[in-house]
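For this depiction, one protein chain was excluded, whereas all remaining protein chains were kept in their positions.
Here the chain labels run A, B and C in written order, and each chain numbers its own residues starting at 1.
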Amino acid sequence: MNDSTASTGTRVLGSITLVGFAALLLFGLVLSPADAAQGELVRMMYVHVPTAFVAFGAFTVTVAASVAYLLRRTEWWDLVAHGSAEIGAVLLAATLVSGMLWGRPTWGVYWTWDARLTTTALLFVLVLGYLAVRRLPLDRDKRAGLAAVVGLLLLPTTIVCHYATTWWRTLHQGPTIARADPQIDGLLLFTLVLGLAVFALLYVWMMVHRFRVLYLEHRVEDLGLDTAIAERRREASGALATPRPATGPVT
Amino acid sequence: MTDGWGYILTCYGLVLAALVVIVARSSQRGRKLARQVPEEQRRWM
Amino acid sequence: MWRDAALVAGKDLRLELRSRVAINQVAPFALLVLVLFAFALDPDRGILARATAGLYWVAVLFSAVLAVQRAFAVEVADGVRDGLRLSGLDPAGIFVGKVAALAAQLLVLEALLGLGVVVFYDADVAGMLLLVPTCLAATLGVAAAGSLYGILSAGLRVKETILPLLLLPVVAPVLVAATQAFEAGLSGPTSDGWRWLGLLIVFAAAYVGLGLTTFDLLLEES
Partner (left out) sequence: MDVTPRTAPGSGVGAPPAPSRRHRGRRGLAIGLVLVAALGAVGFLLIKQIDSASLYYYNADEAVAKRDDLGDQRFRIQGTVVDERSAVGDDRLAFTIAFAGTRVEVDHDGVEPSALFEEGMPVVCEGRWSPDGSRFVSDRIEVKHSSEYKAENPDRVDPAAP
């Protein structure tokens, strides 16, 4: 009956996420006040910061799943690593776009090569490389193993990227809420936390769906292989049945 | 005060549009694949 | 392990001495890159002088990708890799051997490119004390990372495109650190240069360590 990757659980989760996005738009674009220094531009932070956080989280999941895959060699971990990296790449792209659109009116430039921006670009390229490995025309187990090894590299880069503003002098400002005394006013903080929650929900929801899509891809591959094998066997038995009936014991 | 609404709406618009496109494409692909796989292998139903 | 390493390195270097692919193809390519940069940036002499360190290392990295591809194409032909795997050689030894051979070729290449930079870009190599260890550490790092990704991508049908995509982002820190160290060595105060050299050494140590411990896995995986 149900010809999609949805289930009751994901429908509920998806509905909550949708409502969350409506709330985020309401708070982010209307209810939350403008910032004293940067004015309305602060509204882009409610997209930029949550996507960055969740993307970092997604890559951490990919690394953990890669390690688990190398230890256990199960399809489940392979699919988790793959799906998480895909969603992380999308979110990191959103981080880059929103950051550039914020940077132009605030800093005066779309892009600059400070430590945070450089490591983010590097991380993005690494993920693209990882996803390229995922598309290699290879035996599935082999590809999974390769991808798991390549995926491990996301960890140091993610960590360096996350701490870049603390370790080095950057144009990018330092952490705002991940510190002991958040320097941010009430409603702005609330909207930011709301954004984090909404994007985290989106991640979980997309993750479940991506996992199922990837799982189905594998099953369809298997089915294709099964049919191909069955056809070859039919061909073989059809063509060879008369001249050489006993194929087994002879060779 | 700065009026950056052009930037803000572009930012929100781009990000949301990208998310919608990706979710739509993914679910479409899911539907297409799901029809090819026997039901007993889709355990989440 | 060391005997295995010497065996593999000796084999690779002998192959190179006889086929001369690196000398006849990779080195001219590297020089060509240098010359092309000079064509592109010539109108403003100042830019060329300021960017010398960066252009030098970009040329080195591009050539390194070619060298890595060559080093592992050798192993794939005629199923040599399977022979290597079954030969009973210590995987860590194979790794060290490949890295050593690759590093030796790259060092020759870098010396050549250094000459090219002095001739074409009018660079002033004053701080040899910093430049030489920088070259050594950076080369070791690039060779180790290159060997790891070389074995990963060797034998894939799309290795020509996947190797640069995977390898270049990974060695980007080498490009940054080596360029900074070179700039310090060529002109400015050298106190900063030594710190960048430290980063290069850490990078090289990390990739050599990673290769020593995981090369058996990679050899079987690919």
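Criterion: a contact is a pair of C-beta atoms (placed from the backbone, for glycine too) under 8 Å apart; a residue touches a chain by one contact, two chains touch by 3 or more.
If you're wondering where the values come from, they're calculated on a predicted model, not measured in any experiment.
Peer 1: In the full complex, which of A:A6, A:L24, A:V42 or A:L201 touches the chain missing from this view?
Peer 2: In the complete complex, the chain left out is touched by residue A:V42.
Peer 1: What residue numbers in chain A mark contact with the hidden partner chain?
Peer 2: Touching the chain left out of view, chain A contributes residues 33-39, 42, 45, 67, 70-71, 73, 75, 104-109, 112, 114-115, 140-141, 152, 156, 160, 167-171, 173-176, 183-188, 218-219, 222-223, 226, 229, 232-233.
In this text, only the chains that are shown with their structure count from here on.
Peer 1: Quick check: how many Å separate the C-alpha centres of chain A and chain C?
Peer 2: Using C-alpha averages as centres, the distance is 32 Å.
Peer 1: Return the residues of chain C touching two or more other chains; collapse runs of consecutive numbers into ranges.
Peer 2: none
Peer 1: Using the touch definition from the top, which residues of chain B touch two or more other chains?
Peer 2: There are none in chain B.
Peer 1: Would you pull the chain A residues touching chain C in the complex into a rising list?
Peer 2: Those in contact with chain C are residues 70, 122, 125-126, 128-129, 132-133, 136-138, 142, 145-146, 149-150, 153.
Peer 1: Flag every residue of chain B that touches chain A in the complex, lowest number first.
Peer 2: Where chain B meets chain A, its residues are 1-5, 7-8, 10-12, 14-16, 18-19, 22-23, 26-27, 29-31, 33-37, 41-42, 44-45.
Peer 1: Spell out the part of chain C that touches chain A in their complex, as residue ranges.
Peer 2: Touch list, chain C to chain A: 152, 156-158, 162, 165-166, 169-170, 172, 214, 217-218, 221-222.
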